[in-house]
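I have a structure here, written as C-alpha coordinates, and I will follow up with some questions on it.
The block that comes next holds subunit A.
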Amino acid sequence: MAFLGVFRRWLPRQNTLTLGAAIILLWLLLGIFAPWIAPYDPVVLDPAASLLPPGGHYFFGTDNFGRDIFSRVIWGARVDLQMCLIGVIFPFMLGTTLGAFSGYVGGAVDALLMRCIDIVLAFPFLVLMLAIIAILGPGLISFYIAMALVGWVSYARLVRSQVLTLKHQDFILAARSLGYSHVRILFVHLLPNALVSALVFSMSDCVLVLLSGAAVSYLGLGVQPPTAEWGVMVAEGQSFITTAWWITTFPGLAIVVLALGFSLLADGIGEKMGART
Partner candidate 1 sequence: MSTLLQVSHLSVVNRQGIALVDDVSFSLDSGEMLGLVGESGSGKTVSCRALMRLLPPDALRIAGGEVSLQGQNILALTERQMAKIRGREIGMIFQNPSSHLNPIMTIGAQIAESRRLHFGASAREAMVDAIELLRKVGIPDPAQRVKSYPHEFSGGMRQRAMIAVALAPEPKLLIADEPTTALDVTVQLQILRLLMTLRDTLGVAIVLITHDLGVVAQTCDRIAVMYGGRLCETGGKNQVLAGALHPYTQGLMDCQPASEGGHSQLVTIDGQPPVAEHFPTGCRFHPRCRYATQDCQAQQPPMRTSPMDTRHQAACHHPLAHLHTQEASC
Partner candidate 2 sequence: MHRYRFLLFRPLQLLPVLFGISLLTFAMVRSIPGDPARILLGVRSTPEALARVRAQFGLDEPLWLQYVYFLRNLLHGELGKSIIYRVDTLKLIFSRMEPTLWLIGGSVLLALLLTVPLASIAARQQGKWADHLIRLLSTGGLGFPSFWLGIMMILLFSITLGWFPVSGYGDTWLEQLHHMVLPCLTVALALAAVLIRNLRTSLITEMASDYATAARARGQPVSRIFWRHAMPNSLVPTINLLAVNVGWLIGSTVVIESVFAIPGMGQLLVKAIFSRDYMVVQGVVLVFALATVLVNLLADLATVSLDPRVKL
(Lines give C-alpha, C1' and ligand atoms only; values in the text may rest on other atoms or scores of the structure.)
Protein backbone atom coordinates (compact mmCIF):
# COMPACT_ATOMS: atom_id res chain seq x y z
CA MET A 1 0.00 0.00 0.00
CA ALA A 2 2.89 2.31 0.77
CA PHE A 3 4.28 1.60 -2.66
CA LEU A 4 1.00 2.76 -4.15
CA GLY A 5 1.24 6.03 -2.26
CA VAL A 6 4.77 6.66 -3.46
CA PHE A 7 3.75 5.71 -6.98
CA ARG A 8 0.80 8.10 -6.89
CA ARG A 9 2.98 11.00 -5.89
CA TRP A 10 5.75 10.08 -8.30
CA LEU A 11 3.60 9.46 -11.31
CA PRO A 12 2.09 12.89 -12.02
CA ARG A 13 5.48 14.50 -11.70
CA GLN A 14 6.94 12.27 -14.35
CA ASN A 15 7.24 13.71 -17.74
CA THR A 16 4.61 12.25 -20.08
CA LEU A 17 7.16 12.37 -22.83
CA THR A 18 9.79 10.35 -21.02
CA LEU A 19 7.31 7.73 -19.92
CA GLY A 20 6.09 7.23 -23.46
CA ALA A 21 9.57 7.17 -24.88
CA ALA A 22 10.67 4.69 -22.22
CA ILE A 23 7.89 2.25 -23.08
CA ILE A 24 8.63 2.40 -26.78
CA LEU A 25 12.33 2.03 -26.16
CA LEU A 26 11.68 -1.03 -24.03
CA TRP A 27 9.74 -2.75 -26.78
CA LEU A 28 12.32 -1.70 -29.33
CA LEU A 29 15.08 -3.32 -27.33
CA LEU A 30 13.03 -6.42 -26.68
CA GLY A 31 12.33 -6.74 -30.37
CA ILE A 32 15.88 -6.10 -31.51
CA PHE A 33 17.42 -8.49 -29.01
CA ALA A 34 14.64 -11.06 -29.30
CA PRO A 35 16.93 -13.87 -30.43
CA TRP A 36 18.94 -13.46 -27.22
CA ILE A 37 16.16 -12.61 -24.80
CA ALA A 38 13.42 -15.03 -25.85
CA PRO A 39 13.91 -18.35 -24.07
CA TYR A 40 12.24 -20.42 -26.76
CA ASP A 41 11.86 -20.47 -30.51
CA PRO A 42 8.61 -18.78 -31.52
CA VAL A 43 7.57 -21.16 -34.29
CA VAL A 44 8.85 -24.59 -33.31
CA LEU A 45 6.05 -26.91 -32.25
CA ASP A 46 6.24 -28.92 -29.06
CA PRO A 47 3.00 -30.88 -28.64
CA ALA A 48 4.11 -32.32 -25.36
CA ALA A 49 4.12 -28.87 -23.77
CA SER A 50 0.80 -27.69 -25.13
CA LEU A 51 -1.65 -25.55 -23.16
CA LEU A 52 0.51 -25.15 -20.10
CA PRO A 53 -0.48 -22.30 -17.74
CA PRO A 54 1.92 -19.44 -16.92
CA GLY A 55 4.67 -20.29 -14.52
CA GLY A 56 7.79 -22.35 -14.28
CA HIS A 57 9.71 -22.50 -17.56
CA TYR A 58 6.94 -20.84 -19.51
CA PHE A 59 6.55 -17.31 -18.24
CA PHE A 60 3.29 -16.65 -20.06
CA GLY A 61 2.28 -20.26 -20.61
CA THR A 62 2.10 -22.11 -23.90
CA ASP A 63 -0.42 -22.34 -26.67
CA ASN A 64 -2.05 -25.40 -28.19
CA PHE A 65 1.05 -26.08 -30.30
CA GLY A 66 3.28 -25.96 -27.26
CA ARG A 67 4.86 -22.67 -28.29
CA ASP A 68 6.01 -20.37 -25.48
CA ILE A 69 3.76 -17.32 -25.36
CA PHE A 70 6.42 -15.16 -23.72
CA SER A 71 8.88 -15.79 -26.52
CA ARG A 72 6.20 -15.24 -29.14
CA VAL A 73 5.23 -11.92 -27.57
CA ILE A 74 8.86 -10.78 -27.65
CA TRP A 75 9.36 -11.92 -31.22
CA GLY A 76 6.00 -10.38 -32.06
CA ALA A 77 7.34 -7.00 -31.00
CA ARG A 78 9.48 -7.05 -34.12
CA VAL A 79 6.51 -7.52 -36.40
CA ASP A 80 4.24 -5.03 -34.69
CA LEU A 81 6.92 -2.33 -34.45
CA GLN A 82 7.73 -2.88 -38.11
CA MET A 83 4.01 -2.54 -38.86
CA CYS A 84 3.93 0.80 -37.06
CA LEU A 85 7.04 2.09 -38.78
CA ILE A 86 6.20 1.17 -42.35
CA GLY A 87 2.49 1.75 -41.85
CA VAL A 88 3.21 5.35 -40.88
CA ILE A 89 6.15 6.21 -43.13
CA PHE A 90 4.46 5.64 -46.48
CA PRO A 91 1.25 7.55 -45.72
CA PHE A 92 3.45 10.26 -44.20
CA MET A 93 5.58 10.65 -47.29
CA LEU A 94 2.75 10.38 -49.74
CA GLY A 95 0.34 12.59 -47.84
CA THR A 96 2.87 15.26 -46.96
CA THR A 97 4.07 15.60 -50.53
CA LEU A 98 0.58 15.71 -52.01
CA GLY A 99 -0.69 18.10 -49.35
CA ALA A 100 2.24 20.49 -49.63
CA PHE A 101 2.16 20.54 -53.41
CA SER A 102 -1.60 20.99 -53.53
CA GLY A 103 -1.59 23.72 -50.88
CA TYR A 104 1.17 25.63 -52.59
CA VAL A 105 -0.12 25.39 -56.13
CA GLY A 106 -3.75 25.97 -55.25
CA GLY A 107 -6.42 26.36 -57.88
CA ALA A 108 -7.82 23.40 -59.76
CA VAL A 109 -5.13 21.02 -58.53
CA ASP A 110 -6.01 21.85 -54.95
CA ALA A 111 -9.73 21.51 -55.59
CA LEU A 112 -9.15 18.11 -57.15
CA LEU A 113 -7.12 16.92 -54.20
CA MET A 114 -9.77 18.11 -51.75
CA ARG A 115 -12.40 16.13 -53.67
CA CYS A 116 -10.21 13.04 -53.55
CA ILE A 117 -9.78 13.50 -49.82
CA ASP A 118 -13.53 13.87 -49.36
CA ILE A 119 -14.14 10.68 -51.32
CA VAL A 120 -11.60 8.64 -49.37
CA LEU A 121 -12.99 10.02 -46.11
CA ALA A 122 -16.51 9.01 -47.08
CA PHE A 123 -15.48 5.39 -46.59
CA PRO A 124 -15.01 4.01 -43.10
CA PHE A 125 -11.28 3.61 -42.65
CA LEU A 126 -11.14 -0.07 -41.80
CA VAL A 127 -13.76 -1.00 -44.38
CA LEU A 128 -11.75 0.62 -47.16
CA MET A 129 -8.59 -1.10 -45.94
CA LEU A 130 -10.34 -4.46 -45.95
CA ALA A 131 -11.72 -3.87 -49.43
CA ILE A 132 -8.24 -3.10 -50.78
CA ILE A 133 -6.79 -6.12 -49.02
CA ALA A 134 -9.61 -8.18 -50.49
CA ILE A 135 -8.41 -7.25 -53.96
CA LEU A 136 -4.73 -7.66 -53.28
CA GLY A 137 -5.06 -10.82 -51.25
CA PRO A 138 -4.35 -11.16 -47.54
CA GLY A 139 -0.86 -10.47 -46.24
CA LEU A 140 1.40 -7.93 -44.62
CA ILE A 141 2.42 -6.32 -47.92
CA SER A 142 -1.24 -5.85 -48.82
CA PHE A 143 -1.71 -4.18 -45.46
CA TYR A 144 1.12 -1.75 -46.17
CA ILE A 145 -0.25 -0.89 -49.59
CA ALA A 146 -3.76 -0.44 -48.23
CA MET A 147 -2.42 1.73 -45.41
CA ALA A 148 -0.56 3.94 -47.88
CA LEU A 149 -3.60 4.30 -50.10
CA VAL A 150 -5.92 5.20 -47.24
CA GLY A 151 -3.75 6.78 -44.57
CA TRP A 152 -2.23 9.55 -46.65
CA VAL A 153 -5.38 11.63 -46.28
CA SER A 154 -4.78 12.86 -42.71
CA TYR A 155 -1.25 13.99 -43.51
CA ALA A 156 -2.31 15.66 -46.75
CA ARG A 157 -5.00 17.68 -45.01
CA LEU A 158 -2.72 18.71 -42.18
CA VAL A 159 0.21 19.76 -44.32
CA ARG A 160 -2.03 21.45 -46.86
CA SER A 161 -3.61 23.71 -44.24
CA GLN A 162 -0.18 24.50 -42.82
CA VAL A 163 1.16 25.42 -46.24
CA LEU A 164 -1.92 27.51 -47.00
CA THR A 165 -1.29 29.58 -43.88
CA LEU A 166 2.46 29.79 -44.34
CA LYS A 167 2.62 30.68 -47.99
CA HIS A 168 1.12 34.09 -47.32
CA GLN A 169 3.58 34.96 -44.63
CA ASP A 170 6.26 37.58 -45.09
CA PHE A 171 9.29 35.37 -45.19
CA ILE A 172 7.91 33.58 -48.24
CA LEU A 173 7.30 36.90 -49.95
CA ALA A 174 10.88 37.80 -49.17
CA ALA A 175 12.10 34.55 -50.70
CA ARG A 176 10.11 35.22 -53.87
CA SER A 177 11.56 38.69 -54.11
CA LEU A 178 15.02 37.16 -53.94
CA GLY A 179 14.17 35.19 -57.04
CA TYR A 180 14.02 31.74 -55.47
CA SER A 181 12.26 29.14 -57.56
CA HIS A 182 8.98 27.64 -56.46
CA VAL A 183 10.53 24.26 -55.95
CA ARG A 184 13.23 25.71 -53.75
CA ILE A 185 10.69 27.67 -51.70
CA LEU A 186 8.48 24.65 -51.31
CA PHE A 187 11.13 22.22 -50.23
CA VAL A 188 13.58 24.39 -48.37
CA HIS A 189 11.37 26.99 -46.75
CA LEU A 190 7.78 25.83 -46.49
CA LEU A 191 8.03 22.12 -45.98
CA PRO A 192 10.26 22.08 -42.88
CA ASN A 193 7.81 24.35 -41.08
CA ALA A 194 4.79 22.34 -42.15
CA LEU A 195 6.47 19.06 -41.33
CA VAL A 196 6.58 19.72 -37.61
CA SER A 197 2.87 19.29 -37.05
CA ALA A 198 2.86 16.29 -39.38
CA LEU A 199 5.56 14.69 -37.26
CA VAL A 200 3.62 15.34 -34.08
CA PHE A 201 0.55 13.81 -35.67
CA SER A 202 2.49 10.76 -36.80
CA MET A 203 3.06 9.85 -33.17
CA SER A 204 -0.63 9.45 -32.50
CA ASP A 205 -1.03 7.90 -35.92
CA CYS A 206 1.25 5.10 -34.72
CA VAL A 207 -1.45 4.07 -32.28
CA LEU A 208 -4.02 3.93 -35.04
CA VAL A 209 -1.75 1.94 -37.32
CA LEU A 210 -0.83 -0.51 -34.59
CA LEU A 211 -4.48 -1.13 -33.70
CA SER A 212 -5.52 -1.37 -37.35
CA GLY A 213 -2.73 -3.77 -38.19
CA ALA A 214 -3.51 -5.93 -35.21
CA ALA A 215 -7.23 -5.88 -36.05
CA VAL A 216 -6.63 -6.81 -39.69
CA SER A 217 -4.33 -9.61 -38.60
CA TYR A 218 -6.88 -10.74 -36.04
CA LEU A 219 -9.42 -11.06 -38.83
CA GLY A 220 -6.92 -13.19 -40.73
CA LEU A 221 -6.27 -10.71 -43.49
CA GLY A 222 -2.95 -9.28 -42.37
CA VAL A 223 0.01 -11.10 -40.96
CA GLN A 224 -0.45 -14.78 -41.56
CA PRO A 225 0.31 -17.60 -39.12
CA PRO A 226 2.68 -19.08 -38.08
CA THR A 227 4.36 -15.65 -37.83
CA ALA A 228 4.16 -14.37 -34.28
CA GLU A 229 2.19 -11.14 -34.32
CA TRP A 230 0.10 -9.97 -31.41
CA GLY A 231 -3.19 -9.65 -33.31
CA VAL A 232 -2.82 -13.09 -34.83
CA MET A 233 -2.01 -14.52 -31.44
CA VAL A 234 -5.16 -13.03 -29.96
CA ALA A 235 -7.18 -14.68 -32.73
CA GLU A 236 -5.45 -18.02 -32.22
CA GLY A 237 -6.14 -17.88 -28.52
CA GLN A 238 -9.80 -17.03 -28.75
CA SER A 239 -10.86 -20.63 -29.35
CA PHE A 240 -9.12 -21.65 -26.15
CA ILE A 241 -10.44 -18.84 -24.01
CA THR A 242 -12.25 -21.16 -21.63
CA THR A 243 -9.33 -23.48 -21.00
CA ALA A 244 -6.24 -21.40 -21.64
CA TRP A 245 -6.94 -17.71 -21.12
CA TRP A 246 -3.25 -16.79 -21.27
CA ILE A 247 -2.89 -17.35 -25.00
CA THR A 248 -5.12 -14.38 -25.79
CA THR A 249 -4.51 -12.17 -22.79
CA PHE A 250 -0.77 -11.54 -22.95
CA PRO A 251 -0.44 -10.54 -26.60
CA GLY A 252 -3.36 -8.16 -26.11
CA LEU A 253 -1.67 -6.62 -23.10
CA ALA A 254 1.43 -6.12 -25.19
CA ILE A 255 -0.62 -4.11 -27.69
CA VAL A 256 -2.12 -2.04 -24.88
CA VAL A 257 1.28 -1.22 -23.41
CA LEU A 258 2.91 -0.30 -26.71
CA ALA A 259 -0.13 1.80 -27.69
CA LEU A 260 0.04 3.53 -24.33
CA GLY A 261 3.68 4.32 -25.02
CA PHE A 262 2.81 5.98 -28.33
CA SER A 263 -0.12 7.86 -26.77
CA LEU A 264 2.00 9.22 -23.96
CA LEU A 265 4.74 10.19 -26.37
CA ALA A 266 2.23 11.98 -28.59
CA ASP A 267 0.68 13.77 -25.60
CA GLY A 268 4.09 14.68 -24.27
CA ILE A 269 5.27 16.15 -27.55
CA GLY A 270 1.96 17.97 -27.84
CA GLU A 271 2.50 19.48 -24.40
CA LYS A 272 6.02 20.58 -25.26
CA MET A 273 4.83 22.14 -28.50
CA GLY A 274 2.01 23.91 -26.68
CA ALA A 275 4.42 25.21 -24.08
CA ARG A 276 6.67 26.61 -26.75
CA THR A 277 3.95 28.48 -28.65
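Keep this in mind: a contact is a pair of C-beta atoms (placed from the backbone, for glycine too) under 8 Å apart; a residue touches a chain by one contact, two chains touch by 3 or more; residues count from 1.
Basis for inclusion: all candidates are chains of the complex that A comes from, given by their letters.
Bear in mind the structure is a predicted one, so any value in this text is a computation, not a measurement.
> Touching subunit A in this complex, which is it: 1 or 2?
2
> Which positions of subunit A touch candidate 2 when the two form their complex?
These residues of subunit A touch candidate 2: 8, 12, 115-116, 118-128, 130-135, 207, 211, 214-215, 218-221, 231, 234-235, 237-238, 241-242, 245, 248-249, 251-252, 255-256, 258-260, 262-264, 267.
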